[in-house]
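Take this structure first; my questions come after.
With one protein chain removed, the remaining protein chains of the complex are shown where they sit.
Here is chain A:
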Amino acid sequence: MAARRALKAVLVDLSGTLHIEDSAIPGAQEALKRLRSAPVAVKFVTNTTKECKRTLFERLKKLQFDIAEDEIFTSLTAARNLLEHKQLRPVLLVEDSALEDFQGIDTSDPNAVVIGLAPEHFNYQTMNSAFRLILDGAPLIAIHKARYYKRKDGLALGPGPFVTGLEYAADTEATVVGKPEKTFFLEALRDLGCSPEEAVMIGDDARDDVGGAQNAGMLGILVRTGKYRQGDEGKINPLPYLTCDGFPQAVEHIIENLL
């Protein structure tokens, strides 16, 4: 096997990997402390369109995780980074609760459209305004393209169908920034100054976490917690670099083999 460059960064998924709702994965807090004693940067990555960083941070702090708010990188952060990087002024079709993560971004005289999960924005008028901007060349940025999700009152359309509709309308392709897109992982690593080959991702979602990370050039470690189901490792190609019982085991492996 060709020698890889030394590990510089570890990306860790949140829900299902470090915690499940309001319970931490047993031993995860200690494992995180051990990881921090190693010479690697750590970032916490997650797809979300509704929860701002502060909400996620407060939940993890309550669970005694040693974490700083600016170490959290979400699909909303990925969108923000892209906007800043390309100096775009967006129309933000996202839930109010997510707007906090876009504070400071100039939204006057928009020349880009950002779409998240925001049913109240998917009305005909707003879609038309977004369409006209995109037709004139404004980039369309999608937080993710989920088809639908489960609500208390039944299934509900996600942003995916509306993004697809706008892509067809304007004959263009959206830049999707959430997992498992390459953009997500590359953006997460951007300010760490390391390449994907110098990073490893730990997560419970074979396709979105591990598959996506490996597709971006990183190593992927699949943990058997959260949404993991037996056999998930066989669902991606190439297979995960490693499948192990949980976050603590993943950290052990990294410390013993990858530093």
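Going forward, a contact is a pair of C-beta atoms (placed from the backbone, for glycine too) under 8 Å apart; a residue touches a chain by one contact, two chains touch by 3 or more; residues count from 1.
Quick note on the criterion: contacts and distances are computed from a predicted model.
When the listed names "BBSome complex member BBS5", "Chloride channel protein", "Trafficking protein particle complex subunit" or "Phospholysine phosphohistidine inorganic pyrophosphate phosphatase" are checked against UniProt, the chain not shown comes out as "Phospholysine phosphohistidine inorganic pyrophosphate phosphatase". Only one residue in the set A:V42, A:L63 or A:A169 touches the chain that does not appear here, and it is A:A169.
For chain A, the residues in touch with the chain missing from this view are 119-120, 122-125, 127-128, 131-132, 135, 147-148, 154-158, 160-162, 164-171.
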